[in-house]
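Only a part of the assembly is drawn; its chains keep their places, and the rest are absent.
As written, the chain order gives the labels A, B, C and D, with residue 1 at the start of each chain.
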Amino acid sequence: MRTRLLQYGIGAAGVVAALCVWQIAATVGPLAGSPLPSATSAIAAMLQLTTTSAMWQATAVTVAMALGGLVIAILVGVPLGVGIGTSPLAMHATRVPLEFLKPIPPIVILPIVVLVLGPTAGMGVFLVFFGSFVAIAVQAAAGVFDTDPVARATARSYGMGRGETVWRIVVPSALPYIGTAVRVAAPTALIIAVVAGLLGGGPGLGQSLLLAQIGGNRDDLFGYVLILGILGLVIQGLSQWGERRLLSWHPQYRKAVV
Amino acid sequence: MIAQTATEAPVRLNVQGLAKTYDTKKGSVPVIADLTFDVRVGEVACIVGPSGIGKTTLLKCLTGLQGLSSGVAMIDGRPIDGPPKEMALVFQEYTRSLMPWLTVEKNVRLPLKHLHLPKGEREDRISAALAAVGLTGAEAKYPWQLSGGMQQRVAIARAIAYRPEVLVMDEPFASVDAQTRFELEDLCLKIRDEFGMTIVVVTHDIDEAVYLSDRVIVLGERPARVTRTLDIDFTDRDQLRTRALPEFAELRTEILELIRRAH
Amino acid sequence: MTLTSSIPSRTAVARRHAGRATPRWVLVAAEIVVPVLLVAWWWVASADSTNPFFPPLQSILARLVELAPTPAFLRDVGSSVGNLVLSFVLACVIGVVLGAALGLVRGLAWFVEPTVHFFRAIPPVALVPIFVSLIGFGNETRILSITIAAVFPVLISTMDGIRATEPTLGMVSRVYRLGRADRLFSVTLPAASPRILSGMQVSLMTAFVVMIASEMLGSSTGLGAATLLAQQSFAITDMWVGIIVLGILGYVSTALFTLFRRRVLRWYIASQQQEKNS
Amino acid sequence: ACSSGGTSSSTPGVGGLTTLKVATIGLTSDGGLMTGIEKGFFADEGLKIETSIVANPPAGLAAVQSGQVDIAYAPSIPLLNALSHGVQLKVVGAADGYAPGAAQGSDPAQSDDTGLFASAKSGVTSVAELKGKTIAVPARKAQMEVVIAQALKKAGIDPSTGVNWVVLDFTSAVAALKSGTVDAAGLVSPFTAQAKAEGARQISAPSIGFFQDGAVGLWTSGTSTVAAKKSVIAAFQRAIAKTNAYADAHPQEAIKAGLAYTKSTLAADQVITPYWPTKVAAADLQRVDDSMVQLGFLPKAVALDGVIVSD
């Protein structure tokens, strides 16, 4: 508990230091006079925004899109990755299509998606999903490969079926990789949810950001940026918390427990 | 009680001309040349031999975890081509065979799930197995919170709770103290009698081999062959009395000599 | 057990053992057949499409053949791939170095992690004007933005990989008092390398995605710029050509990366597959 | 204001109103539409307007052609671009434009909310001096580039080889003008005001020079939507005509609505008063069509027969 407090304290100090650097850079430093507003005015704008219900509504929509897409990406990506990792046939059959999809960015397919789904929250969810499921599948497959062969052989020697082995041995072994994948994907999901609003007309903070940009309202723009940063932190914290609970047995988190 | 003179009992495991070669980048390494032996129902067979001769490899072939290069291994007359469901293996690398994300109790429960036992029986088996290896009280610990010997005993408890018809163990008592080892040896004999289990044990402790076995299979040469099979028929084994028998000392010396020569 | 009865079963066993793993030719066939089927399906489904956003595959491929030899196209692809490779390499190096620092020095990780996670959630649109006023809108900006985005998967994987190192290995290096550098390069990084490389794989993907996005501004060279311009000016066939080329580049780059991974992780791959070695 | 939650586009909503989804790109002139909604012109026609903002006209056009949105704002240039690639679109009304005779006024810049600005550091004072210089536009081959291209051509510079086009969003463009990394930039309000404040010089009002007068921004719809919802579209057309007439009569009210809608920080008097034409003349589109062919942005003129749906 004490170390946890210490950790948060040091983290807060880091944030404060970063804000100071920002303030100095934007007022007297190399970014003075650039489109970067000062930290204080951005914070003021953010505080001002938090008093409006529109901002909370937009935030809720964006978070819902990001989380929705992320959850679907996990639900699709993890089984896909596990399939690829456990079955050579699945791996070879999906390799070309997946490798092909990997480098195609959401912004390129955005108009096509807008075409099919319209400028709706559903479109945002789809883009988030599209932008993160392959990465999750890739890491999950690597995690499956990381299963200790002895653990796998143990399951086989006890006559555990394929499905049971996957569920009880392989998936827990792959969890640390999946955790990493989710932590890598979470902020990306948030960004894609915003970009979906920004470029594709979907609802949420993307729209707010777009308006601030069209209107040249930098303070508001960075007010939203701060909100997004905080959301990123919260999502990160949540996924780390979940991981710590699920992976308390793993050396990565064991030290924190003992 | 199964008759100790098990010659009349049917053959459970049958190995004929088993050979195994590992293919590595640097060419193939023949490990086992040609093994032939069998183990009857209700027998305890010990496999002994120098380190690195191929005992673990043999067990992996026997439990269907690895394919053979030639020959055949059979259980009840069926060729083994995958882990047969009536068998269980206690791995030499016991630490790695425990799931680090499961507590001791859940590790033991793991293979029982698919047996679809009535709940009461499952819980009974788990607690009885843990008690038998002296781990009552450690149920809620994780493997990495246990000492080496305790981990090894969890692996044994898991196998015992599974109640396989054929129990195969690879140096199962290597990390436990002398007293615990005696107790576990007797436990082996007890479950053999109680459930009519067939037990195959790899061990480096010659005394243990002699004490436990109805049959000792000595491996030697590289690639490995059976250099000798010894049938042992002590009745009513007892740690103090049996070990004090003159035949015990004789067998012991004979096997030691065989292993020395195999070096 | 008579000899005659054991001979057929012996061959049966051998056969069944061979049959346990999917035969190689099936795998290779699957790898070829599935994409062929998908392409065939696309071809047929789009054959008489009148929807301008989903042109027939035939006309996309015809356009690809037409565009591919033009110098402008080659220059676009060249410039994009150049940026991609450079940024990916930079991201890997920086990611591993920073990830190792953060993975090893807990206090440092505590200090910067919240700020980093904060930064990661900021959409690039907000940062572009700042980059532009700091370093302009030339190629440097593109490389910088690709690198920044691609650093994180490697960085986080390195950090996690280092923290997840088998504790016994850490104790071994302490007991034998390996020096800092030795410990890092001979124990910590190799132990974490499977996870680092899986992070790199994701970074490669991210690099591709951001490479396209980074070409939204500045001069209109590059595959991404061409694809986005095609998209904005309703030259939808050209956009699909861009998507296909991207896909091909993605496949090729992953294939190359896989070769690299196989080399670096030879020990790991072999040890993880030991039981299949039969 | 910017919700678009509904999935089906024309379900009769509260009070028997038919919902119509409209996408705009967030301009001050959107205030016209807002005022019309406020005044009940649409409700009178049995319409409930649901607005959303898309980032750029192509996104709106894509949504409108598939019927995901019923009506979208698009200037004539991207519309013609889309039409030339066979996208099935119709024009159902005028969104904004220039008042008749605006181009002939003493200072066209007075009624043009876009401008071509030269960086103070470049020393450029006229369009003719832009030869070989770098010009920032928000997107390639789009409206701003087309209108500036015509200005360049008039000044004797070949727009495709004589200058160096770069893509920058407006915020970055203003920053780049200030630092001199671009020599000129095409901007719209409110960035025009920011650029002026940063010391840039306006050297042309290219839009008004290009479009002269008439409708520039158009309300567009997908061909299939127009066919399927004839009466609803007709109702919209009647309402938007009323709306635009009202906005032209009460520009301050419309501007204020537009500033509120786009959450702008500008005051009403900082904005160049838009003009809301009530009709789209065939000539408005034809003129642009011809110029684009002339400038090489279109390979051949787009056939405009039947593109404008008149009520």
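What we mean here is this: a residue touches a chain if its C-beta (ideal position, glycine included) is under 8 Å from a C-beta of that chain, and two chains touch if they have at least 3 such contacts.
Just so you know, these numbers come straight off a predicted model, no measurement behind them.
Engineer: Given that a single representative per chain kind is drawn, write out the copy numbers for the whole assembly using the chain labels.
Structural biologist: A x1, B x2, C x1, D x1
Heads up, the rule we're going with is that only the chains that are shown with their structure count from here on.
Engineer: Across all chain pairs, which one has the most C-beta contacts?
Structural biologist: Pair with the most C-beta pairs in contact: A-C.
Engineer: Find the chain most remote from chain A, comparing centres computed as mean CA coordinates.
Structural biologist: That would be chain B.
Engineer: Indicate the whole-number Å distance between the mean C-alpha point of chain C and the mean C-alpha point of chain D.
Structural biologist: 40
Engineer: Please output the residue numbers of chain A that touch at least 2 other chains, ranges allowed.
Structural biologist: 34-35, 111-112, 115, 153, 198, 213, 250, 254
Engineer: For chain B, which residues are shared contacts with two or more other chains?
Structural biologist: 60, 65, 82
Engineer: Quick check: in the complex, which residue numbers of chain A touch chain B?
Structural biologist: Against chain B, chain A makes touches at 148, 150-151, 153-161, 164, 168-169, 172, 175, 247, 249-250, 254.
Engineer: For a test of understanding, state which residues of chain D touch chain A in their complex under the given definition.
Structural biologist: 2-5, 7, 23, 25-27, 52-56, 58-60, 62-63, 65-66, 68-69, 169-172, 174-175, 178, 190-191, 194, 262-266
Engineer: Taking the touch rule as given, give the residues of chain B at its contact with chain A in the complex, in rising order.
Structural biologist: 60, 63-65, 82-85, 87-89, 91, 93, 96-97, 99-102, 110-111, 113-114, 142, 144, 162
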